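Here's a structure for you.
Note that this complex is displayed minus one protein chain, with the remaining chains in position.
Up next is chain A:
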Amino acid sequence: MGGGAAYENDLNFKATELRLGLPGTGCTNEEQAVSGAKNNKRPLLETREERGSKEKSDPQHDDQETDPAPKARIVGWPPIRSYRKNSLQTKKAEAEAAAGMYVKVSMDGAPYLRKIDLKVYKGYPELLKALENMFKLTIGEYSEREGYNGSEYAPTYEDKEGDWMLVGDVPWDMFLTSCKKLRIMKGSEARGLGCGV
């Protein structure tokens, strides 16, 4: 897995850089190329700081080296034979594979949550269509540059690191492994997820 470090390198710093100049002039071809890269993220401004503090306090974040010593893995403890541990891990993986990948879907303004199985869909178009049907709304088409402009709503998701991303930013397979939950935001809020302002 790429891990936090990889994401750091690919952050689009230019987008959040404070400069003098007209808005929109920062989006060069270079950035467009970057935004097409696999690991590109478009995090909401506020979540970046949240993420910083969250990582420090999250003791189970495998990617970081912040695990304090008492929680570090000890050889041979608990005393389970590797055969049994391995077979359980295989069982767990198989169970997850068999059981589907259910994520909660919330919509701003809707009274309750829904759950969908991401495994059922082959790609973004199918997923978006399903969401449209489920919540009786139109989401419109995704564009890398402008997200879901032209629609009242934009589908977003929370990834493994707790950041809110626009659905469609990353390749489908990566989305499957990193999506923890979905949230259909009202368009105005969602526009803050764009690379420009």
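Operating definition for what follows: a residue touches a chain if its C-beta (ideal position, glycine included) is under 8 Å from a C-beta of that chain, and two chains touch if they have at least 3 such contacts; residues count from 1.
As a working rule, contacts and distances are computed from a predicted model.
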Which of "glutathione transferase", "Ragulator complex protein LAMTOR3", "Peroxisomal acyl-coenzyme A oxidase 1" or "F-BOX/TPR REPEAT PROTEIN POF3" is the UniProt protein name of the chain not shown? "F-BOX/TPR REPEAT PROTEIN POF3"
Which parts of chain A are in contact with the chain that was left out? 59-60, 71, 74-85, 87-88, 90-92, 94-96, 98-99
